[in-house]
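FYI, not all chains are in this one, though none of them got moved.
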Amino acid sequence: MGALDRLAELGLQLPPAPQPVASYVTAVRTGDLVFTSGQLPLVDGALGVTGLVGERDGDVSPATAKELARTAALNGLAVIDAALGGSGGLDAVVRVVKVTGFVASAPGFTGQPGVVNGTSDLLVDVFGEAGRHARSAVGVAELPLGSPVEVELVVEVA
Amino acid sequence: MGALDRLAELGLQLPPAPQPVASYVTAVRTGDLVFTSGQLPLVDGALGVTGLVGERDGDVSPATAKELARTAALNGLAVIDAALGGSGGLDAVVRVVKVTGFVASAPGFTGQPGVVNGTSDLLVDVFGEAGRHARSAVGVAELPLGSPVEVELVVEVA
């Protein structure tokens, strides 16, 4: 089953690929790899939630942040699809190689892996074993527009 | 027009490639890709400005930080040129693939994209459409030597 069919089975659809807001592009193919730009959990071009993630002192709960990491990943799939020609280009992905997940973290919050699981779980849901990737999860000070999470993907295409 | 000619037309010249200060190198080629080390806005080996970037509470204004991101990018081009043999090796670059821009951010500063545009705009000025890249912009706690920005590049060579 292709990635798009699997998305449909999961009740998901690719959002419109977010547009870059400066002199960059959302994804670049080089050889058999596609590198995405850092993806925010934008929905219709806006962030529904902003602030730092934390258990107690954060503006955003880890559970909410995990959902946002899933949304950001879906945007990542959309920009990969667009970079591969759109309309199912995503089906050319043969392996997710690397995920880097940045979590805007309140002091003392060390649960970044649980947050970035929102991204990782979606990728495995969509691609199965081929969705398992190398991953770094990092707690940063601030993210663009006040986003609680930002994720970037590297995938291999056929 | 090659990258070096375009730099000259912009009134810019490649600085001497900054030297690594430890057991690493400034850029590595693997296959058709060159990965640079994180570049600081060093000029003649020194940082002219240090501190955190912010609108009000920062030590460094976003506008100044954007200039620094441009300087760091120029250093990045210098180390790529050197890694490709120097003396115009940079002209072998066929595409800028990825930029990661780290901005040392004061609390509440979320304008990292505007800062990293200093890098992105330079790359498009020099390489034209081939300079458009995937990009992540992230706000971090601290950077080496107190630098306000650090940028790393991945480029594709012929």
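Just so it is clear, A and B label the chains in written order, and each chain counts residues from 1 on its own.
In this section, a residue touches a chain if its C-beta (ideal position, glycine included) is under 8 Å from a C-beta of that chain, and two chains touch if they have at least 3 such contacts.
Note that the structure is a prediction, hence the values are computed from the model and not measured.
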item: Assembly size in copies, with 2 chains present; value: 3
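Rule of thumb we're sticking to: only the chains that are shown with their structure count from here on.
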item: Intercentroid distance (Cα basis), chain B paired with chain A, Å; value: 24
item: Chain B contact footprint on chain A (complex, rising order); value: 20-28, 30-31, 35-38, 50, 100, 102, 104, 140-147, 150, 152
item: In the complex, chain B residues that touch chain A; value: 31-33, 95, 97-99, 105, 107-114, 116-117, 120-121, 123-124, 131-141, 154, 156
